[in-house]
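Have a look at the structure below, then the notes.
With one protein chain withheld, the remaining protein chains of the complex are depicted in position.
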Amino acid sequence: MYVAVMGGERAIENAHRLLAHERRGDRSVPELSLSQISEQLGLAVDRVMSEGALYDRELAALAIKQARGDLIEAIFLVRAFRATLPRFGATEPVDTGAMRVQRRISSTFKDIPGGQVLGPTFDYTHRLLDPGLAEGGNPAAPALAATSDVPMPRVTDILRQDGLIEPSPVAEEDAPVGDLTRDPLSFPAGRDLRLQNLARGDEGFLLALGYSTQRGYGRNHPFAGEIRFGEVEVEFFAEEIGFAVPLGSIELTECQMVNQFKGSATEPPCFTRGYGLAFGQSERKTMSMALVDRALRARELGEDVVAPAQDEEFVMSHSDNVQATGFVEHLKLPHYVDFQSELGLLRKLRREFADANAAPEMKEAAE
Amino acid sequence: MNAPTYNFAYLDEQTKRMIRRAILKAIAIPGYQVPFASREMPMPYGWGTGGVQVTAAILGPKDVLKVIDQGSDDTTNAISIRKFFAKTAGVETTTSTDAATVIQTRHRIPEAPLRAGQVLVYQVPIPEPLRFLEPRETETRRMHALAEYGLMHVKLYEDIARFGHIATSYAYPVKVNARYVMDPSPTPKFDNPKMDNCPALQLFGAGREKRIYAIPPYTPVVSLDFEDHPFTRYKFDAPCALCGAEESYLDEIVTDDKGSRMFVCSDTDYCEGRQAAGHRGVESAAPHKEAANG
Partner (left out) sequence: MVEVTGASDQPLLVAEGLTKSYGRLAACRDVSFVLYPGEVLAIVGESGSGKSTLLQMLSAQLAPSGGRVSYRMRDGVLRDLAELGEAERRFLFRTDWGYVHQDPAQGLRMAVSAGANVGERLMAVGWNNYGRIRQTASSWLERVEIDVARIDDAPRTYSGGMRQRLQIARNLVTEPRLVFMDEPTGGLDVSVQARLLDLMRSLVNELGLAAIVVTHDLAVARLLSHRVMVMKEGRVIETGLTDQVLDDPREPYTQLLVSSILPA
């Protein structure tokens, strides 16, 4: 029986003991260390930090190890820990324009101030399995160039100088930034909350939705204005001393999509923005996020809301993989009380059906 | 490493205060779904995170906690939640309905009548009774605000037109304090009458959907119906095979591979209490009492 009426407690303990055993696997194989995960499975760590909404490489690596490589389970572990942390306040907005860039590309201009910087990327690799890697070994040292002092303005800032793209929304002075982990969501939601939701949203879900906009379900004619990845400083305004103090630096990926907008009765035609931001190097995630962010602005921009990606309630209610996996998997829990009442009802309905069909003449006579 | 340390009953005090405020509002407006900033809990959404947060917010060191799932104290999820609070709050736990001050439940209301001073905390998967008639939150909130419940009756009408009676057997909608239509969580409709004028406080927590609602003690709770097709409680054909109870909700247990069945109380504490008091059913040694392998 899968639900023991008695003895369930020991069964659970034993199941968890077996899980720990399976997680460790063959004990003659050396155990994974957190630094191995953090260093060699860095993109998995990035994803767990992003969707777990906690920037801590070590805890994310621990979560991946504990979850046996199941990233949604790892994200869940990080979220559950994060939820218990006290909140001291919000940092100052990070300045991605001042990012120490490791990679920066634009598909809208051939050359841009600061140049195109490819950085570490799978792009242009041939996807051939590399047997040499199975053996291990040390790859060649990377080619290095002297750091340049040439500023790297964001491509959207360049477009903005000509007024060709809508301005970035400016936060109202002293208006608190929404926080969907502290306040329940209500619709319609502001763009701050939408972006928070998307930043925590499942990469696969956003990828599929972003893809659907490209295939015509809420098409918005995107160009990858710029994708940049690198380090930014995080600062915190300390009330006690009256100025912002640096807390350290984090790695971020930012994607700014540039999209068409036909204009309206009151607005001239111009480009519009879709925005994506994630911890670590997460290009697929930030690009998808930017496509969906732009799609969700349909109502604001006076476009018809016809496709799933434009439907705020649909997207925001289903983007969170921790919520989704919990509810899908809860079907494993016993439901035999409700099932029992359905069984009873079904038997009754079938009985009534049989009775009704057994005596057709009588029924007609009664009518 | 940022080694985790946890507060009494897991949640930090700020979060508990936020949840308590939502609970107070819910009690002030019986049956109204109060949005709250549900946290990620260390168990998955859909496995009782709403109930766990409500319990964590109201639990004090002197409380005695009982947790049931499907009426039983010993189903896996009930054990898991009871252990969670035993570990994080160190409170006394019990399987006795009578001894408990806080009872967290999934899918059942205990058979033994609840008394004043007790709190029954329900785990709720989908708090919105109109959800499957109208998928949009913006629309359902408006319907509640304006008390537009015609659509709910359309569903009941359709049942009668098709089947000759209302064909909703669990999560049967109720009207609380003559104002809000409420989902009682997926309890069997058999349990609905227990909610009416109940001396205990009833709290409902939906974690994934971020809603808390409440039925204060001694509040009228009416199951929706038509004058000429009144609400009826599900009635079993046979008494409990173990304790002979005739007025309890029964589980059907398949006893062999030839399809033999027996019916026993879903509320294990109630059933054991009756057996201890000398009540007997037709079976005594039953799979109910066997240790299982999980």
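Order as written gives the chain letters A and B; numbering starts at 1 within each chain.
In this text, a contact is a pair of C-beta atoms (placed from the backbone, for glycine too) under 8 Å apart; a residue touches a chain by one contact, two chains touch by 3 or more.
Quick caveat: nothing in here was measured; it's all calculated off a predicted structure.
Colleague: Among B:Asp98, B:Glu148, B:Asp196 or B:Glu283, which residue is in touch with the absent chain?
Modeller: B:Glu148
Colleague: With the full complex in mind, choose from A:Thr125, A:Gln161, A:Thr266 or A:Asn357 the residue touching the hidden chain.
Modeller: A:Thr266
Colleague: If you put the missing chain back, which residues of chain B would it touch?
Modeller: 142, 145-146, 148-151, 153-154, 157-158, 160-162, 226-229
As a convention for this text, only the chains that are shown with their structure count from here on.
Colleague: What's the distance between the Cα centroids of chain A and chain B, rounded to whole Å?
Modeller: 33
Colleague: State the interface residues of chain A toward chain B in the complex, per the touch definition above.
Modeller: Per the touch definition, chain A meets chain B at residues 1-12, 14-15, 56, 58-59, 62, 76, 79-87, 181-188, 313, 317, 322-323, 325-330, 333-338, 340-345, 349, 352.
Colleague: Please name which positions on chain B make contact with chain A in the complex.
Modeller: Going by the criterion above, the answer is residues 1-2, 4, 6-7, 10-12, 14-15, 18, 35-42, 44-47, 49, 69-72, 74-77, 79-80, 83, 106-108, 125, 136-138, 163-164, 167, 169-171, 186-190, 208, 210-211, 234, 249-252, 266, 268, 287-294.
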